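Shown below is the structure under consideration.
Heads up, one of the protein chains got dropped from this complex, but the rest are sitting where they should.
Coming up: chain A.
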Amino acid sequence: MVGRWWIAAALGLAASLAQANDGCSAGSEFEPRLCPSKLPAIKQVVIQQNGMKSAQETNPAVRCDGFKLSVRQVRQFLARAGEVDKQDALHQLDWSPCYASGEVRFKDGRVGLWQISQFRQGSLRLGEGEPVYLYCPACRDRPFKQP
């Protein structure tokens, strides 16, 4: 009986170590599995749209003019956010109608288009293809505090 307990404990430890090795969090029912974004160092951030309301939000009472990010806050978001799977971003994370967007230049020469929403979810498109989905639970500056 004790032997079986040790085997189960060892298997559990091995599983958690395997999870830790890829640097990703385990995730839970309401928090997605978060993986390091591995983005290069940022050279420049340009904000093109701020305090925007998504065209998908048809409720006229919803206002987004209070959601305005500074360049510093965008830099912090991109630096602190982790990558989430697209399915998790759609199923687990809250969608917000309020967003900001713009361009980011990385020190390795790459250029990306970013979008960040009020509920700390974002995306980054580098070239063609699917964007990278981002989530920054640690971003708690005033604009990310709710309406």
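Just so it is clear, a residue touches a chain if its C-beta (ideal position, glycine included) is under 8 Å from a C-beta of that chain, and two chains touch if they have at least 3 such contacts; residues count from 1.
What we mean here is this: contacts and distances are computed from a predicted model.
Enquirer: What protein name does the UniProt record of the undisplayed chain give, "Putative spermidine/putrescine transport system permease protein", "RNA polymerase sigma24 factor", "Cytochrome P450" or "N-acetylmuramoyl-L-alanine amidase"?
Expert: Matching "Putative spermidine/putrescine transport system permease protein", "RNA polymerase sigma24 factor", "Cytochrome P450" or "N-acetylmuramoyl-L-alanine amidase" to the record, the invisible chain is "N-acetylmuramoyl-L-alanine amidase".
Enquirer: Decide which residue listed in A:K86, A:R110 or A:R140 touches the omitted chain of the complex.
Expert: The one listed residue touching the chain not shown is A:K86.
Enquirer: Could you pull out which residues of chain A are in touch with the chain that's been left out?
Expert: 24, 26-27, 29-30, 33, 54-58, 85-88, 90-96, 119, 146-147
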